[in-house]
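Okay, handing you the structure first.
What you see is the complex with one protein chain gone and the rest in place.
Order of writing sets the chain letters: A, B and C. Residues in each chain are counted from 1.
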Amino acid sequence: MNNIDFTRIKPYGDTYNDGKIQLSFTLPVPYGEEAKEAGKKLLEKMGIEEPQITHAEEAGTGFTFIVAYGVVSHTVDYSAIEVPKVDSEVMDKYGVEDFIKEKIKRDVVIVGATTGFDAHTVGIDAIMNMKGYDGHYGLERYGGIEAVNMGSQVPNEELVARAIELGADAIIVSQVVTQKDVHIPNLTNLIELIEAEGLRDRMLVIAGGPRIGHELAVELGYDAGFGPGTYAEDVASYVVQEMVKRGLV
Amino acid sequence: MNNIDFTRIKPYGDTYNDGKIQLSFTLPVPYGEEAKEAGKKLLEKMGIEEPQITHAEEAGTGFTFIVAYGVVSHTVDYSAIEVPKVDSEVMDKYGVEDFIKEKIKRDVVIVGATTGFDAHTVGIDAIMNMKGYDGHYGLERYGGIEAVNMGSQVPNEELVARAIELGADAIIVSQVVTQKDVHIPNLTNLIELIEAEGLRDRMLVIAGGPRIGHELAVELGYDAGFGPGTYAEDVASYVVQEMVKRGLV
Amino acid sequence: MSKLGLDFKLVEEARQSARNIALDIQGLIDQHTSVTVERTVARLLGVDGVDPLDRPLPNVLVDKINSEGRLDLGIAYYLGNAMLHTGQEPQTIAEMVMKEELDLTRIPTHDFDEVKKKVLEVAQKTMVRIRKNRADREDFLRTLGEGPKPYLYVIVATGNIYEDVNQAKAAARQGADIIAVIRSTAQSLLDFVPYGPTTEGFGGTFATQENFRIMRSALDEVGQEVGRYIRLVNYASGLCMPEIAAMGALERLDVMLNDALYGILFRDINMKRTLVDQFFSRVINGYAGIIINTGEDNYLTTADAIEEAHTVLASQLINEQFALLAGLKEEQMGLGHAFEMNPKTENGFLLELAQAQMAREIFPNAPLKYMPPTKYMTGNIFKGHVQDALFNMVSIMTNQGIQLLGMLTEAIHTPFLQDRALAIENAKYIFNNMRDLGEEITFKENGIIQKRARQVLEDAHHMLKNIEVEGLMETIAQGKFAGVKRPVDGGKGLDGVVVKSDMYFNPFMDLMLGGASRE
Partner (left out) sequence: MSKLGLDFKLVEEARQSARNIALDIQGLIDQHTSVTVERTVARLLGVDGVDPLDRPLPNVLVDKINSEGRLDLGIAYYLGNAMLHTGQEPQTIAEMVMKEELDLTRIPTHDFDEVKKKVLEVAQKTMVRIRKNRADREDFLRTLGEGPKPYLYVIVATGNIYEDVNQAKAAARQGADIIAVIRSTAQSLLDFVPYGPTTEGFGGTFATQENFRIMRSALDEVGQEVGRYIRLVNYASGLCMPEIAAMGALERLDVMLNDALYGILFRDINMKRTLVDQFFSRVINGYAGIIINTGEDNYLTTADAIEEAHTVLASQLINEQFALLAGLKEEQMGLGHAFEMNPKTENGFLLELAQAQMAREIFPNAPLKYMPPTKYMTGNIFKGHVQDALFNMVSIMTNQGIQLLGMLTEAIHTPFLQDRALAIENAKYIFNNMRDLGEEITFKENGIIQKRARQVLEDAHHMLKNIEVEGLMETIAQGKFAGVKRPVDGGKGLDGVVVKSDMYFNPFMDLMLGGASRE
């Protein structure tokens, strides 16, 4: 039955290739038949066939909120997709500790912070604090890792200064506020500072946060990026293996 | 502030022309980074910029359910939209009754049914039964209207035969089941039967139902179509005014 | 103890009225058989397959005899006689009849006791198979286990049995406990059961024995994978009620939609036909350990949930009594009700809570089937998802048994894969997060909730008293249920009802009526 053509996949409602998709959006036009028609036209421009406006309502004068379903005409070649991924094997805490003992034979120093105006600490704490997150201990509890969590709203300059002071093997930075892309200049500035100090080759620089992906991080000049659902062991595994790979031991 | 260019409207998230839109769909591929990437690619093909997969989860082996946001690049010319609409003024029950007394001066006969295999009666009952719907009386209660509700699962042939028998001024038909477009052949068949009987010019033929629009009805050869939220007075107003307009009194 | 302060004397009285109503009808039932009852007997004796025109052989057999006006003895007699005469099995006999090589009414008649003995021999094999299915189910439940109550019940409705299998497996993996394969539109009006695997249906997939088998084995497979027994549901209601029940018994279905009145009210099937058919179908379900689901929820999709709530209770009580007469145990009675209150109603949630709790207290051992909001669902899927959440909340607060999950797209299309996933997520979240809420709360003395429940009980009591006097058939003819009027001799299928002769013989009625538990 299910001989799917992975070079041409489409959304699935209840039958292969039915292309069914759900949308919702608001148009800045008064509620009425014309608003629904405008919604349909928009869907058609997106390549959606049989657009159905299943719900439309006035959302404050001059706005119409629309819920729609339709059939996507486009297909995607799934077989050709290659996503850059953090290229290391995830070990658990004990695995990481053993790895350090055997292959690095000294303490690994990791300095972390949420930088710029960003005041969100829960993400970086989840990775670094003793207690960790969701039952996974944080870096502070790892034998063989010296983890320094500088907290939030840390200026990039202070973070770099501290990393130099401690001879850090890795800087890890969290960015949670991403509205209007405020995180991009801030992350870029950090890399520039590190390069200016001539440190870029001597340490790993890693970013994380709910809207940070590995791909974006690499694009911005970081070694790796970690998104939602990351645990301490994901970062730790990457850091220790990458240190060995790069001969930073 | 709000000088909207109605020739080029876009969805509105929290700022004019930000183009923000929400989507959800399922891809027939296993959950993973590649699935998310496929989702993004699909969005891009639809002309959605900055596609963001905000949620992805395995939905049964081999399927990935995706929730996404993005920015639509297309615009719609709202100012040029013209939607065909039922062209009559809606009067209330008393208005309709007076209109009949003054301008038609005889009983108007309306025969209704849900036809084909469709067993949904609530919609046609809402329009025809005494009790009506949502506080709006049905046609049976209108003075000057003889309303005959044949119920559901009525073969088109029987409906037409009854209309002939009663000398109906209007046939009104409900279609609720629209899956796989089953209503289209059924509605088409009804019009053909009426034409075959040479009755098409002598009565109004009207369709209704949750997925029936005026536009579709007209396309299929009906005089008018009524969608969700219709009340008896909407149809009644149309019927009596149109009868006068066409000289069917 | 009643949380509602219900007057259980009134409940007992209402129940007694329902008993009298059912007993009154049982007289009529006992005097009649129907074409589908006889086709069921043929099936249970092993007749299956179709003729070159796709007519099922049970129909071929039964129609032939009925056309000669001789069905009053029951098909079993003719098959038994033919077995003695030809030495062949029923299936071969049926094929011979189809090929017109044999005319069942024109072969020599054997001694009636001999015939019975022969038939019972064959019938016993079927009984063993059904008992084995029942034992297998119990085994699975013991070894694999099942999800906590309320069971999560979802539907699949693609029209294509193989696509249904995909969806059903996905749903089980997400947490569904029960999968119902919705039937194709209007199958209930067919006076035969389609044959073989099918891939084209409208709004659902045809109920065929082969489709049952395919889905059963898929669910057994995924059940092993997820470590829970996954129950399978189909629909008996319609013109083939006992036949489909028999197919379910043979293929180990677990739940059957089966209501004493649904076909009359919602499918315009003739009263006598439905009443006769429901009895045998329930006898079969009872024996096979199948849970029935009644259709009181449908009343509220047509009539108003506030005004007509008492008709739901009255109908539940009647369904209960018919079920008891057919040998069903309380644990098999998935009596229906539904969350169909207009969401705009102030304190509507309280009224719903009253109704659900009342059903729970009046039918303490029944795995009540609770149906989701459908009528007031709209194209606004976000609002719909919250309506479904409230529905789930009432269920966990009142300890319902079977939760037919609401879909946020109810007003739009039959469920997509993702709709089902979201529905399961919704229910799991609420059932877990509010697990013991029902245990924790009590209702105010004489508050809105208690008063509402009492009022509904009184109205139902009153209604049943009236029906007891006027008779069930007359009441239905007057449109007192769901606002639908059905004349006694109207509707489909009356010509398939046959008055039994004194010598009428149906081996399964006696074999099964004791119920498996009593063996």
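Here, contacts are C-beta pairs under 8 Å (C-beta built on N, C-alpha and C of every residue); 3 or more make two chains touch, one makes a residue touch a chain.
On a predicted model such as this, the values are computed, not experimentally measured, just so you know.
**Q** Which of the displayed chains are touched by the chain that has been omitted?
**A** Missing chain, whole complex, touching shown chains: A, B, C.
**Q** Taking the full complex into account, find the residue in C:10, C:28 or C:389 that is in contact with the omitted chain.
**A** C:389
**Q** Give me the chain B residues in contact with the hidden chain, please.
**A** Touch with the absent chain occurs at residues 1-2, 12-16, 20, 22, 24, 52-55, 57, 67, 69.
**Q** Where does chain A touch the missing chain, residue by residue?
**A** 24-26, 57, 59-61, 63, 65, 117-119, 121-122, 153, 177, 179-180, 182, 210, 228
**Q** Footprint of the hidden chain on chain C, which residues?
**A** Touch set of chain C with respect to the missing chain: 343-350, 382-383, 385-387, 389-390, 393, 408, 422, 425-426, 429-430, 432-437, 439-444, 447-449.
Criterion: only the chains that are shown with their structure count from here on.
**Q** As a test of understanding: of all chains, whose mean C-alpha position lies farthest from that of chain B?
**A** Most distant chain from chain B: A.
**Q** Using mean C-alpha positions as chain centres, tell me how far chain B is from chain C in Å, no decimals.
**A** 34
**Q** How far is the middle of chain A from the middle of chain B, if each middle is the mean of its Cα atoms, in Å?
**A** Here chain A and chain B have centroids separated by 44 Å.
**Q** How many Å are there between the centre of chain A and the centre of chain C, using C-alpha atoms for each centre?
**A** Spacing between the chain centres: roughly 50 Å.
**Q** Could you say which residues in chain B touch two or more other chains, in rising order?
**A** 24-26, 63
**Q** Note the residues in chain C that touch 2 or more other chains, in rising order.
**A** 166-167, 379, 411, 413-414, 416-418
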